[in-house]
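For this view, one protein chain was removed and the others were kept in their places.
Chain IDs A and B follow the sequence of writing; residue 1 opens each chain.
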Amino acid sequence: MKDLIYYFKRDKMVIIATIILTVIILSSIFANFIVPHNPYDLASVSLMDSMKPPIWMKNGVDKFLLGSDLQGRGILSTILYGTRISLLVGFSAVILGGIIGVTLGMVAGYFGGKIDSIIMRMADIQLSFPTMLIAITVMAFLGRGIFKLIVVIGLATWVTYARTARGSTLSIKNSEYVEAAKLIGINNTKILIRHILPNILTPIIVIATVQIAQVIMLEATLSFLGIGVPLTEPSLGLMISDGYKRLLSGKWWLVVFPGGFLVMIVLSINIIGDWLRDVLNPKLK
Amino acid sequence: MKLLEVNNLKKHFSVNDSFLANLLNKNSQVHAVNGVSFSINKGETLSLVGESGCGKSTIGRTILGLYEPTEGEISYCGKKISQMSKKEKFGLKEKMQMIFQDPFSSLNPRQKVKDIIQEPIRSHNIVSREEEKDYILNLLDKVGVDGSYLNRYPHQFSGGQRQRIGIARSLSMEPDFIVADEPISALDVSIQAQILNLLMDLQDEFDLTFLFIAHDLSVVKHISDRVAIMYLGKIFEIGDKKDIFAEPLHPYTKALFNSIPELTTTTKENFSVLSGNVPDPIQLPQGCYFHSRCKYAEKICLKKEPELKEVNGRKVACHQL
Partner (left out) sequence: MQREKILEVKNLKTFFNTKDGVVKAVNGVNFNLKKGEILGIVGESGAGKSVTGFSLLRLIDPPGEILEGSIKFKGQDLMKMNERDMIKIRGKKISMIFQDPMASLNPVLTIGQQLIEVLQFHLNYRRKKAKNRAVELLNMVGISSPGKRMKHYPNQLSGGMRQRVVVAIALASDPEVIIADEPTTALDVTIQAQIINLMQNLIKDRQTSLIFITHDLALVSEIADRILVMYAGDIIEYGSKGSIISNPAHPYTQGLINSIPVLDKNQKRLKQIKGLMPSPLDLPAGCKFRSRCSKKTDYCKNRDNEFKKISNNHYSTCSEACQLKKELIAGVG
């Protein structure tokens, strides 16, 4: 932990990325207190406010810092509420995929033999379909929904964790401290939880960080395509999809702000993920 | 009294269990241990000596149940381990423990010292929860680790101290029999002596029986009562330490003894006596395993495998004696 702080202080990019990400996360969590109205509360929107440009432009209104959309919802408000959902989907799907993948990967690596073959062949088969294709197909079949989205993305991404977990498990399952645990008579489940899991977490955390960014992108893409978050909920993907249709009519703020926000989130997470991978890699020390 | 008896132990590992190899039936075997028999009396130290790949570590791990024997029997206190129930085998773990070679990989890096030693105590209910802390502190004191380090992680200790913590873990269940697998070879010279002294003190105090696995003959001579010299999964010579060190009989034992560097003030012209390498354990040679490197080898050595036989109060496997 001390090491992490030491390396953290020496890397300006990561400090900036972390600050940006923290601000984004906090402001989306506390969106209710920051922005004047809930864009999806029909009582608070008025069609009179439709298509207002950002505040610094001619016709800009004080109420809408970054302008408003066709229905009269503030862009900033919608972005913050949408980010909340993006982050919710991102973290939940990664946790779900991580739990499934790490469990299966550890079991495959530790027991080997037939169990290993079955799990890893399953992984191979799933890997031969692009994640996007699986997600699109299943979501198109099931219909929109945040919970469905989390489950589908989680199931579509378990393989990455499983492969890493299996590889790390293979490299430490014959280590002397695992042998020592066997000699004490500790059962396999406890060995996996106490002795293997804590020692394979490092690479998993790195992957999970990068995966959060990818899942957020995946969510945005699915929503953009109209098969992700329902229309009644705010979402960066939906906003971009809406704005994109009106780009030619000069209403650039509809797409530039949510798009820029998405890029910032994904970029910050990726920078942090890359940095974690470098710092936690024992070979580079 | 015989504490442990090993009878005609064999252990082979398959090297190639890939799909294709299985299909072509080309599953080759590494012959790690090829029929080894010996026994250890209570309170005694038997050392297994040999070069890497001679199967000495495999024997230790098979005795402790980390590997299933391919063939042969291991008995503890006169009872065959293969015929024990699951419960008896679990109980046996308290009696038989191991000290590992590498103090850097034998402790879980994510566990505190307290947890490392607590784990065996709790899973075998050695002492009650109230007595636990005192019990652990007492153990640490015995092995020479300061009690205030209970909440530290392994990486905060030096190699010697880690080895002491590993020893405390092995002793926590009050075992009778300990397999010490090269316990000092990964340590610095000045620390080696500290650990060696500790092991001998603990043996006196707890009446421990050691199977000591090593390649360093001067250390082996220091600690053992009896010695077995191994080569390619076979015992070539076994007997009382004093006899063997006074007069090694097997040509391999002799060569091994001559290859050991010793503190000296004169430069030896030639201290290598053995040419060539150990044969491949996948394709065992015919006859005596040592014949390809032995200068006394004759026709019979190429054809017939020598049996261990009594010579001058010890057992030796050589046709020429």
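Note that in this section contacts are C-beta pairs under 8 Å (C-beta built on N, C-alpha and C of every residue); 3 or more make two chains touch, one makes a residue touch a chain.
Keep in mind that this is a model prediction, so the values were computed, not measured.
Participant: Of B:15, B:260, B:282 or B:302, which one is in contact with the hidden chain?
Facilitator: Per the contact definition at the top, the residue touching the missing chain is B:260.
Participant: Using the document's definition of touch, tell me which of B:70, B:194 or B:292 contacts the absent chain.
Facilitator: Result: among the candidates, B:194 touches the missing chain.
Participant: Just name the one of B:120, B:160, B:175 or B:239 that touches the chain not displayed here.
Facilitator: Within the whole complex, the residue contacting the unshown chain is B:160.
Participant: Even though one chain is hidden, which residues of chain B still touch it in the full complex?
Facilitator: Where chain B meets the chain not shown: residues 51-52, 158, 160, 188-194, 196-197, 200, 215, 217-219, 221-222, 245, 255-268, 270-275, 277.
Convention: only the chains that are shown with their structure count from here on.
Participant: Whole-Å distance, chain A centre to chain B centre, using C-alpha means?
Facilitator: 51
Participant: Could you list, by residue number, the parts of chain B that touch chain A in their complex?
Facilitator: 61, 64-66, 90, 93, 96-98, 100-102, 105-111, 119-120, 123-124, 166, 169, 173
Participant: For chain A, which residues count as touching chain B in their complex?
Facilitator: Contacts found on chain A: 175-177, 179-186, 194-195, 198-199.
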